[in-house]
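Structure incoming, see below.
Yeah, one chain of the complex is gone here, protein chain that is, but the others are all in their spots.
This part shows chain A:
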Amino acid sequence: MSDIQTISGHRGLLLEEPLIFEQSSPGRDGIDLPEAPPLDLDRLGGLARKAPIGLPDLSEPQMVRHYTRLSQKNYGIDSGFYPLGSCTMKHNPRLSEKVARLPGLADLHPFQPQSTIQGALEVIDLLAFWLKGLTGMPAVAMSPAAGAHGEWCGLMAIRAYHEDHGQGHRRRVLVPESAHGTNPASAAMCGFTVDPVPANALGRVDVEAFKAKLGDDVACIMVTNPNTCGLFETEILEIAKATHEAGAFFYCDGANYNAIVGRVKISDLGIDCMHINLHKTFSTPHGGGGPGSGPTVLSDKLAPYAPLPFVVHGQNGLKLIEHAEEVEGARPFGRVKGFHGQFGVFIRALAYILSMGGDGMRQASTDAVLNANYLLARLKDVLTASFDGPCMHECLFDDRFLKDTGVSTLDFAKMLIDEGFHPMTMYFPLVVHGALLMEPTESETKETLDGFIRVVLGLAAKAKDGQVEDFKAAPRLTPRRRLDETLAARTPVLRWKPGANSAS
């Protein structure tokens, strides 16, 4: 079927679509505007445009078709199973979307007088109340715009605390080898040096190696729990104790918080700060590059250093604090974002929280872990699980099951695309060889999981049966065949230029 050639280049209802610039025809437009009065260009101080602006000229129906066709090539959580590990691609309830579009919220301007946006401030305050309640932490910085931004915010608070207490020499950060790449990157952004901590044979932090690295120059440790192998860090209390005894802070990466919401209080683990990915755990759209939102919960020690602005309860209702001197004892390290954070994401997250309730969120994390363990249990006899025992919200396999088949993890993922699934996370975490990391989330039905399992087992059988050529050719049922990632990375073509399409 895949080698049928059509005259048009379209493949049935899969329509070929050129770039919008390639469809431009000078003078074509969608709106008939009256002739503009002549402008006095001399008054632009020599800044008047001398050449055309270079936007494509298209009719309205062309535009509508262009974006509709592009959207039809997309694959998202609304189209099917999306088991990308460490990403928590869960369903986005339509109720949350509806609430976020209410004109009383969607049409606000960030410069409105505070007396006219009391409801919006209440959204921020109530969401903060829930995040503090769920984590057991006393404070939360709401403005970080995504997970890595939250990491950076937490590290800045830690740095400010140390500098305030004559401990500015503490500039080393301990990061386990299995960490998300953002952890060492955030630490480096903050001016810290990164010292990797090895994992043990069980896929968890090697506590003895970790303790040996502690010292009076360590600012903090950054641990993800559950970690990126989908495992709960069982020695976390021991790690926290040793960290605090060494005068350092415990930063927790909350990317995998979906596994433990309503079951574990972060404060009970000895954690000093943790970012929460609202766009993962609290179900707001992501995966297309944003917007994310990464509120960061803080312990009593770090709370005074939280960035501006933040909401407090004032004499005349809620009040947005924009300057440090407005609050006694506040020592904010600065601002991290324009305005008040990702307000549209706050609304969706709060709508999710209120519609789920505490019991619902506890059920969700339970089901997320159950679903991952169902995948693990059904697949582990054929695929090679990297670690023994049950997992948390995601299950990790490595490529030992593909040994001597000639099929790589990448080939396996490309075949999944032909089967109509978004591939799992591949080649991460780096601590296992040829990783396949699957996170089903609580959104999926048993029927969906069974369908996915049937395909994965079928593909594993094909690989072992020597059908390596099929794997190397995959994907074959997509708008494009396999892309040359190496060529794209080495010589990226980042923008269309006039005349570029005449060569093709």
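As a convention for this text, a residue touches a chain if its C-beta (ideal position, glycine included) is under 8 Å from a C-beta of that chain, and two chains touch if they have at least 3 such contacts; residues count from 1.
Here, contacts and distances are computed from a predicted model.
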**Fill in**
Name check vs UniProt for the chain missing from the figure, options "Rhamnose ABC transporter substrate-binding protein", "Glycine cleavage system H protein", "NADH-quinone oxidoreductase subunit J" or "YdbS-like PH domain-containing protein", returns "Glycine cleavage system H protein"
**Fill in**
Answer key for A:237, A:370, A:430 or A:461 versus the chain not shown reads A:430
**Asked** Which one touches the absent chain: A:9, A:110, A:181 or A:215?
**Response** A:181
**Asked** Residue-wise, where is chain A in contact with the chain that is not depicted?
**Response** 181, 427, 430, 485-486, 489-490
